[in-house]
Every structure is written in structure tokens, then in C-alpha cells.
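As you look at this complex, bear in mind that one protein chain is not there, while each of the others sits in place.
Just so it is clear, A and B label the chains in written order, and each chain counts residues from 1 on its own.
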Amino acid sequence: MRGRVLLIRVVQMVFVVVAVVTIAFFVLRIATGDPARLVNPPGTPEEIIAETRARIGTDVSIWQQYVNYLSGAVTGDLGTSFRGSQPVAAAVLAALPNTLILAGLTVFISAVLAIGFGALAAWRPEGFVDRLVLGFASVAQATPAFWLAVVLVLVFSVNLRWFPAIDMTTWKSFVLPITTLVVSLSPILVRTARQSFAETLSEDYMKAARARGLPTWRVLGVHGVKSAALPLITLIGLQLGFLLAGAVVVEAIFNWPGIGKLILDSLASRDFPMIQGGILVAAMVFVLLNFIVDMLYAMLDPRVGAAQA
Amino acid sequence: MPPVDREPGGCDELVTLLEVRDVTKGFEVRTRAFTRSKGTLTAVKSVSLQIEKGETLGLVGESGCGKSTLGRMVVRLLEPSSGEVRLSGVLHGSDDPALRRSVQIIFQDPYTSLPPKMRVRRILAEPLLIHKIVPEDQVESRVRKLLDDVGLKAEHADSFASELSGGQRQRVSIARALAVEPELIVADEAVSALDVSVQAQILNLMRDLQETRGIAYLFISHDLGVVRYMSHRIAVMYLGEIVELGTADDVAERPLHPYTKALLSAVPTIHGNVSAPGARSEPPNPANPPSGCSFHPRCSWAQDVCSLDSPHLIEWKPGHHAACHFALEVFESSENRDVESPLGGRG
Partner (left out) sequence: MTDLIGSGSQLELDSDRPGRPGSVFKSPMALAGLLGTTVILLAAVLAPALAPHDPTGQNLTDILAPPFWDQAASPEFPLGTDGLGRDVLSRILYGARNSLVISFFAMLLGSSLGLITGLLAGFFGGRIDSIIMRLGDVQLAFPFILLAIAVLGVVPDRRAWHVIVVLGIPGWIIYARVVRSRVLAEKEKNYVAAARAIGASRWRRLFTYVFPSVWQVVPVIALLDFGFLIIMESTLSFLGLGLPPPAATWGGILAEGRRNMVVSPWLPVLPGIAIVLTVLSINLLGDGVAKVIDPSGAKGGFRRFRPRLLQGSEEAAEPAPLLRVRNLSVEFPDQNGTISAVHDVEFDIERGEILGVVGESGSGKSVTASAIIQLIDPPGRVTSGEILLEGEDVVRVSDRRMRQLRGRSVAMIFQNPTASLNPVLTVGYQMREALRAIGIPQEDVDETVVRVLTTVGIPEPTRVVRQYPFELSGGMNQRVMIAMALAAQPQLLIADEPTTALDTTTQEQILTELVDLARSSDISLLLITHDIALVSQYADRILVLYAGEVCEIGPSAQVISQPAHPYTRALLESVPRVEVRIDRLEAIPGELPDPRESRIGCPFAARCPHVMDVCRVTDPFPVEIASGQWAACHLWTENRADVMSS
């Protein structure tokens, strides 16, 4: 029976990706008007514009363009960049891993910090550690990623020269971007973990566990962590968009060759295929990650997988 | 007919106030995760019963027996999958205002039965306003009268539900039900969540209201003692069916059905003597009921016929019905209290 469920889920995922791409396609076109005109500088003669139109494929109706795009996408052809003529698919797929590394490391480090500090803070609510942790979280949550990145660059690159400010080269070049992203993502994870731990601590089964003589570290570490981790997993799934926003900013500041930078660079030249390609691939990754999050949750929480009756 | 020594309040006309005819309720449930396959859980199976004006019918059973579901169908908060619920012979539409003025319901949990953000005055005014029972300028005085009828002071009209105790909240629920001047009130575990010392107050209040206003009750509870105290007649439910029906005294002292007997012996008694052994093992899963008589796997009197043939509700003694092949044997065993039942043991 699981096969049937999986199939339904895959169909849903495909539906979602198609929906995203469709929305992106039409919103972009509606917002901007005639791409052929935008690609050329103002004042270009009409024949050149018509020529451009033919070249980039906008001489047919918008529905036809849409269909062409989709049929191309299914076979892996995401069109050709308006600037130069490199295939979009290749460019996007080359940039993708760089963003994924950033995001992946950030999530991992943030989750570890969240569980650690969340548990510490929830141990004695309203206590000193709790207030400290929450205080830091509040300030970090109010700190924009782009500003923090600039400050870090000022301090560590310009003044202290410990870490490079741009490009993706050695392990050192990872430090500042990841620090920025971790400071940006952790606060909400820490708060949620702390809340979750605190609630778990006051659950009946925790009291019953202590009544059986279980040592406190076990009560917190085994029972507590497993129950508290669940909302954290869901939350990470919900924060993917926010994480991507941070990645875009970080890539811009640190000149990191990821998807964010790719799209930003394509904006000025109105390179629609590249922009759409980036959005499509990002959507696919999102959908996949959400799926993984749901699977992970179901694995950890047996109630989700069980019968209703 | 109700027994003579407990006169129901109100008029003597023998119009059947409530008639439940062959009512069944099934729910669709997913039998396995992540699949489309659905099974049906039959919460109430072909139940029929009547309540006369001014009488109290007690409906008793354990969790999962369908008594609450049946209660909600009587108030038409749920629609039966098949069968009819008639009030004074009339089959109403489910949101017919005339229906809403005839039947009301009181719920178990005093803490969620009242809207948290409304003052008592508003809570009681709502039914008056919806049905335009009194003109607007008389709403305030009617609210005060309702409060007085249920034993609350006039100043409680300004309170929020969260400022009242459990017993006081149940009184407000009763007042809300009384506002439309109903003929029948369904009390779904109305006192089960109250402290013991307050329960008796509410029970007595309900009885007094029956005396003065002639209200009939469908009194649903798992507590046999409370049901006996409140009811003229008692119906016992098990896995969606009525297995016994009779006067309160008959059912409580000389039951015809093994399940009733098991329930009675399972209840802790103050005067200490435990009689026959209780039911064996655990209540079954309502989604997967046993074949034949649904009680047979736990029954001390069970024989082969019980797993094959589902017994019907038959009047074994005058006014006393049971759905059991061996009702008379069960009856006899109460007459001779010192004879222990030979079959069965403890789970």
C-alpha cells in the first residue's frame, strides 16, 4: 500500500512544481511586458526588435511560448540565456551545489545549536541561562543578514584579515558566509526548541518517567530530545524560503557562485530563461526537501503513520 | 409505562414525545494509514426507543457504546444514516427552529460548554433573541428569571464563564437549555465532570425542574448510580445496541442481560458485597465487532448459539426487555444471590 501513497505524493510534487513554474512564467511576463523590447536598449529600431523576438522565441502567442517552455523543460532543456548563448540548464545545475552546501551546513549547525541551547534554556525556565539564550536569540532575530555580513567583512576581512571577503575558494571562505546564515536562522530554531523542550518537560509522561527513577540526563536526553526534535524538523521545512533569502543576500555580498547570484546577475539583463530556470530548479529542490522533511517526521513519530480507527 | 410509584411531572396525556425508530449511524474510518481503503464503524445499530412527556429515560453504557452518538442524533446535531427521530410524531428538518425549541442538550464538560468570551447575560440572551421568545425589552428580566430558576444569583449575569465554578457553569448550561422552553433535554454526562459534592445539587435541580416544568430527559451516563437515581426507565447500551430496557428498579435489581449484570457487579459498592464476577477481558474494538451477539466473547452464560445468532430485544417480563438468549437464566441468578455463576472468571 505504501507504493500507492508514494505515487500520489510524487504526482502532487510534480503538480506543485508545474504550478510554481507557471506562476513564475506568467507573473514575469505580465509584470514586464515585451521581453524583446526590454532586452534591447530603448530606441532600438523595430526590425531589430522583431529579429530579437524571433531569436528568443517570443514571436508566437504567450500560450505557445508557455507550452514550448514546458515541453523543453520536461526534456531538460531550459532554453538558452539571452546573454551569450549558454544553455540555462547547465549554468543552473553548476550553480546549484554551491548554494546547497551553504544551506546544508547552515541547517546542520543551526539545528545542533538549537537543540543544545534549547535544552539548556528550558532546564530552568526564567533562569539565568534561559534569559541569556532568549536575549541573544532576540537580538540575532532582529539582525538583518546583509548587515551582519557587511559588519563581519569589515571586522574580519578588512581589519583583521582573517577570512576572505569574496569568492568560494578555501575552507576559510566558508566561515563568514556560514556565520551570517547561522546567526540569521538559529534564533527561531532555538526559540522553538526551547519551547518544545519546556512543554515536553511538563508532559505527564516525563513525570511518570522520573517516577520510575530514571536519571535526569536520560529523561531530557532521550525522551526529551526525541519529542522536542519533531517540531524542529517541521520548522526547518517551513524556513526553507527564509534560508534561501539569506543565501541570496550572502551570495551577493560574498560573490558566491550560487543560484541566488545567478538570478541576481540575470536581472539587469532581463535574462528571462535564466531567471525562470533558476526558479524552476529552486522549486524542485524545495519540493524535494519538503518531502524529505515529511518522511523524516513520519519516521520519528509513529503516530503519523498509523491508522485512524 | 412508567411505574406508579414515581409519577413523572407534567400532564398525563400519553403522546409519545420522542420516538427513535430503527436509527443507525455509521462513520467512515480509514482502516490503514496512507490508503484510501475505508471501513465503516457502526456506532449505533438499529436502535429504537420512546420517551413520554415528563419522564426520564436513562441511557447507560461504557465508552464506545454509542450513547453519546445517539444523544446527538436525538438533538439532530448528527443525522442518522438510516431511521427516524420524531418529536410528538413530527419528523423535523435538521435546522428547523421548531425542532430547536423542543429539544435541547447539556454537555459533559463545563469548561468548554460555554463560550469563553461571552458574559452569562449574553449566553442566555442568545436563544431568546434567535427565536424571539420575548420582546427585546424583556430579555433582561427573562435572563434574571432563568438564573433564578437554576439557583444562580442575578449578579452572575455579568460574569464570564471562566469566573464561575464547574457547578455554576453547568447551571448556566441548564439555563441556556431552558430558555427555549423545551419539552425534552438530552443530558450527555451532564454531571460526570463535577465534584461529587456538587453533583447531587445539579441532579436535584434537574429533578425539580422536571416536577415544575414537565421536562423529559434523556439522561446519558456511564455512572449506574446516577442513572438509577434520575431515571424512571433505563436502557443499557453495548456496542451500538440496546441490550436491556426496563424500569430503573427492574434493571438495577433484577437484570435480564449478562452485560448489565457485569456492569452492576463491577461498580464499587459501599455495602461491600461483590456478587457475580464481572465481564472478562477488554471491550472490543467497535470497528471490528464480534459475530452474533456482540457480548458473547466476554459473557459467562455464552453458548454456541450466541456466536451465530444475534439476539433481538424481546420483552421477557412485563415492561422489561433484553437482547439475550438466556435472559431468564440471568434473571434467576439474581433471585438466588448465593449461587455464584459457574462460568467465567476474571480477565
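FYI, a residue touches a chain if its C-beta (ideal position, glycine included) is under 8 Å from a C-beta of that chain, and two chains touch if they have at least 3 such contacts.
Please read these numbers as outputs of a predicted model, since none were measured by experiment.
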Identified contact with the non-displayed chain, of A:6, A:19, A:48 or A:62: A:19
Residue of B:16, B:141 or B:165 in touch with the missing chain, whole complex considered: B:165
Candidates B:180, B:293 or B:324 - the one touching the absent chain: B:180
Given B:91, B:130 or B:314, the one touching the chain that is not displayed: B:130
Among B:24, B:88, B:159 or B:201, residue touching the chain not depicted: B:201
Residue numbers in subunit A that touch the chain omitted from display: 12, 16-17, 19-20, 23-24, 27-28, 31-33, 38, 122-127, 138-139, 141-148, 150-151, 154, 158, 195, 197-199, 201-205, 207-216, 218, 222-223, 226-227, 230, 237-238, 240-241, 244-245, 248-249, 252, 259-260, 263-264, 267-268, 270, 272, 275, 278-279, 282-283, 286-287, 290, 300-303, 306
Missing-partner contacts on subunit B, residue numbers: 62-63, 72, 75, 77, 95, 97, 100-101, 103-105, 107-109, 111-118, 126-127, 130-131, 162, 165-168, 173, 176, 179-180, 192-201, 203-204, 222-229, 249, 252, 262-272, 274, 278-279, 282-283, 346-347
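Here is the rule we use: only the chains that are shown with their structure count from here on.
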Chain centre separation (subunit A, subunit B; CA means) in Å: 55
